[in-house]
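Okay, handing you the structure first.
Removed from the display is one protein chain of the complex; every other protein chain stays in position.
So that you can tell them apart, the chains are marked A, B and C in the order they are listed, and the count of residues begins at 1 in each.
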Amino acid sequence: MKRIGMLTSGGDCQALNAAMRGVVKSLYNSGEELEIFGFLSGYKGLINSDFRMLTGADFTGILTKGGTILGSSRVPFKTIDEPDEKGRNKIECMKHTYYKLGLDCLVVLGGNGSHKTANRLRTEGLNVITLPKTIDNDLWGTDMTFGFQSAVDIATDVIDCIHTTADSHGRVFIVEIMGHKTGWLTLNAGMASGADIILIPEIPYNMKSIISAIKKREARGSKFTILAVAEGAISDEDSKLSKKEYQKKLEKLKTPSVSYEVAQAISEQTGLEVRVTVPGHMQRGGSPCPYDRVFASRLGAEAGKLILKGEYGFMVGYKDREIVKVPLKDVAGKLKTVAPDATIIKEARMLGISFGDEQV
Amino acid sequence: MKRIGMLTSGGDCQALNAAMRGVVKSLYNSGEELEIFGFLSGYKGLINSDFRMLTGADFTGILTKGGTILGSSRVPFKTIDEPDEKGRNKIECMKHTYYKLGLDCLVVLGGNGSHKTANRLRTEGLNVITLPKTIDNDLWGTDMTFGFQSAVDIATDVIDCIHTTADSHGRVFIVEIMGHKTGWLTLNAGMASGADIILIPEIPYNMKSIISAIKKREARGSKFTILAVAEGAISDEDSKLSKKEYQKKLEKLKTPSVSYEVAQAISEQTGLEVRVTVPGHMQRGGSPCPYDRVFASRLGAEAGKLILKGEYGFMVGYKDREIVKVPLKDVAGKLKTVAPDATIIKEARMLGISFGDEQV
Amino acid sequence: MKRIGMLTSGGDCQALNAAMRGVVKSLYNSGEELEIFGFLSGYKGLINSDFRMLTGADFTGILTKGGTILGSSRVPFKTIDEPDEKGRNKIECMKHTYYKLGLDCLVVLGGNGSHKTANRLRTEGLNVITLPKTIDNDLWGTDMTFGFQSAVDIATDVIDCIHTTADSHGRVFIVEIMGHKTGWLTLNAGMASGADIILIPEIPYNMKSIISAIKKREARGSKFTILAVAEGAISDEDSKLSKKEYQKKLEKLKTPSVSYEVAQAISEQTGLEVRVTVPGHMQRGGSPCPYDRVFASRLGAEAGKLILKGEYGFMVGYKDREIVKVPLKDVAGKLKTVAPDATIIKEARMLGISFGDEQV
Partner (left out) sequence: MKRIGMLTSGGDCQALNAAMRGVVKSLYNSGEELEIFGFLSGYKGLINSDFRMLTGADFTGILTKGGTILGSSRVPFKTIDEPDEKGRNKIECMKHTYYKLGLDCLVVLGGNGSHKTANRLRTEGLNVITLPKTIDNDLWGTDMTFGFQSAVDIATDVIDCIHTTADSHGRVFIVEIMGHKTGWLTLNAGMASGADIILIPEIPYNMKSIISAIKKREARGSKFTILAVAEGAISDEDSKLSKKEYQKKLEKLKTPSVSYEVAQAISEQTGLEVRVTVPGHMQRGGSPCPYDRVFASRLGAEAGKLILKGEYGFMVGYKDREIVKVPLKDVAGKLKTVAPDATIIKEARMLGISFGDEQV
């Protein structure tokens, strides 16, 4: 008999349910007897010992369901050694819940921040297995995270829709894509939808290059230009600021985000009409795409296998088309970013896409 | 032989191409010989005599294509008696182009503003036929406009996606839906997606009712609330201001739109996290939905019939499930709004939807 | 306090859950106390007194869910006076269940057959309210049924996909659309997707016209032809047979359906490659489209209102854009078919669509 705790942490994304279903199905099908404790609202549920007992029936029909049946929340890693609102030490509360319930292991579905906490729990002696969840695809140690392809599909669909309007009206359109630190989502959605200019955090832009790219298009007879801009896009000037200085600058913006700043600059320097679209949280929602369903199910199945073998302390990841186990200590605190000279970036440039950093 | 001028005016929407294809196919299939002048970028093309000669081949394969093959632009009705940038009287230019090309008639696909101009051209002696294009469904004289159902589909899809995140995180989400003057789109997308609160221009809201509706949901155990808010939503206080005063107030807003104001008020008064999503121009784009394709094709076919009969001065509309012709003079300058006591509003209330105007 | 029985009968379709949610939400929101008996698998549940007690929670989150939470089955009207497998009279069993549970009324969601049974129960003294459910849109007394527009969307999507292959390969493609007795679905999906030839039960076809339409397209340079064929399409010769004779003929077919017969004839008479696609039950499935969600919710709300007023013996229908109540006795046993000279048929012909009945 295995007592499994499970929680989903951080911003939700597609295929969380599919992944949990994978874990549970593979354990049940092994013949193992199970007690499943579903902690509610992420690490908060573990801290507060707030959970629901789950059975196989809870995981039926959720393969295609967006969101998470357990709820989620953010408990910033920085704060986990600070007392919670009731004055209790959070890490101690989590350990207390774990031992009180006699858990064999804890399965955590989360992104970067959640992996830091998961690794910390591991160092505290808990048996932890994690699954790489994020639309940002920025987890170190895995080629892919679930949620990513579903978010690409949605963001692409948004730009596709904008494309027909852009074509009819001849304006500049900016679509702001999620991604504060990494540009995987913006890059892929931008390439998939034929965006003309793609701005990502890893490649600082300068307005001169952007204006030049727009004017080149005009000179070739194109009436419109579409920019896919990551939330975390940054100008080359700003990229030289310290993190603190930049944060201050951001707070002083009169517009809601960098996209609006870029929009204003283009409008002022070209006289063209510029429109900004912000699909926002839509990108995390809805039914997972088939790719993510298969991928999350596979990761879940392999997590079940590790649990059966008692191999803990790993993230189940994906490397060179194989499902692999990656030591949690190697994952925590690292970010997988887009290398500015990655092959895919070169290919995008070959296709005529500007990253706003070209010499003018 | 018929010489037909055609133009698409105002914000673009889905099924413009389908409608034009309908006109042209029905004329060709009647055996009539045709010369089709496609004016580029709306009335601008007519003013500047900027057009492309079109043949049947140009209308092949465009039934499912978003946008408009002719391009569009806004030429505000207010300004059509003022000289254009070259100092020429716009109305006179339009007449000049019409007569110079020896047109038998002009087919205009447009919304409210475009209908005013179309009617003016009629009074100036031109043969005009119009087709009701707008995602707002606010044209007087027709039960339905093309573009509307496609926009409902997109806006609904956005709220559907937000739903899964809302459910997982337990926050308040606001989705800002297009519609400055009328609430048809917000009302339908809100009902289709199970929004809890719907704010439309025709039913001024007060924050007390909104807060009360959110609290009632909390009291019943619902962790989240979703608001579908029309761009033109207005508080009951503001609705008492003169148009001018309100315009001034809007300009002083620190946030981009009323949705953000509502968000801030909810956040302050409830302490809940509130997120705003703005799908924006996405709502006008992409391939038309099957409903709009059939509808626009039918309208186009009937427009062709009127042209063959030489019956001009009409908008082709839809009444009680029949395609009808509506005199342009009756359409121009009127708006079809949502009556606050319409049956559909009552039904929405019966389903538990709040319009932010309930007595508290 | 109201005791409501509810059941979904016949082939399932989209928006059944949305409609039931509408009924229940409007009753709860009226403040009425409720006991809801959900009969399982259609009339079978009523016959066998097989039900689940339902509460508001059962109807939460099902607005967008395909299928029916109650299950469905077909109990042919012809057989309801015959004993069931246990030798019991079915009608008496249904009445027994109704009275034993002390129901105030029975809400039936169903199509043609189900309405006959519903009307019979009314004549037996039961309080019955029905809702028009069918992808065929063939119920008499209502302009629209829920499920229809969702099925149009799916069937259109199938033909859209086929279109790109047809265009690339230059063949004849037949897509078989659901509809044994009426052609609404085929007609609308065919028009929405730009099908070249549409065959529906109401307009018998002859092969000569079909071949001629294909050859005309070839002569004009079109490499492919797409036919949307209703399951119940019939040749003019066969339409002269008695129902019995035709049934016999159908049973002797070596191919699975009339579509395949048409395919074979085209292939033999033109030498062209012909491919048949049969989306089948796919057309009844998946999440309801936004139109159906709004429509079914409105019907449900109005059904709730009738129940509160104690007005029974009606189908809640839709006429000239208003929700109306239609006496069950007027609905039962009638079919709403496509009139061969309906305006929409004329418009389709104006657009160049062949119905396979043109004089050659």
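One rule holds in what follows: a contact is a pair of C-beta atoms (placed from the backbone, for glycine too) under 8 Å apart; a residue touches a chain by one contact, two chains touch by 3 or more.
Everything quoted here is computed from the prediction, not taken from an experiment.
Undergrad: For the chain that does not appear here, which of the shown chains does it touch in the whole complex?
TA: Counting the whole assembly, the omitted chain is in touch with A, C.
Undergrad: Among C:Arg275, C:Lys319 or C:Arg349, exactly one should touch the missing chain; which is it?
TA: Final answer for the missing-chain contact: C:Arg275.
Undergrad: Of A:Thr8, A:Asn48, A:Thr97 or A:Gln149, which one is in contact with the hidden chain?
TA: A:Gln149
Undergrad: Can you name the residues of chain C that touch the chain not displayed here?
TA: 8, 11-12, 14, 16, 41, 65-68, 71-73, 154, 157-158, 160-165, 167-170, 173, 223, 256, 275-286
Undergrad: Could you pull out which residues of chain A are in touch with the chain that's been left out?
TA: Against the missing chain, chain A presents residues 22, 25-26, 28-30, 61, 63-64, 143, 149, 152-153, 156, 160, 167, 188-189, 191-194, 289-291, 293-294, 297-298, 300-302, 304-305, 320-323, 343-344, 347, 349-352.
We take it that only the chains that are shown with their structure count from here on.
Undergrad: Identify the chains in contact with chain A as well as chain B, in label order.
TA: For chain A paired with chain B, there are no chains in contact with each.
Undergrad: Could you tell me the distance, in whole angstrom, between the mean C-alpha positions of chain A and chain B?
TA: Taking the average C-alpha coordinate of chain A and of chain B, the gap between them is 35 Å.
Undergrad: From the C-alpha centre of chain B to that of chain C, how far is it in Å?
TA: 31
Undergrad: Pull out every residue in chain B that's touching 2 or more other chains.
TA: 160, 167
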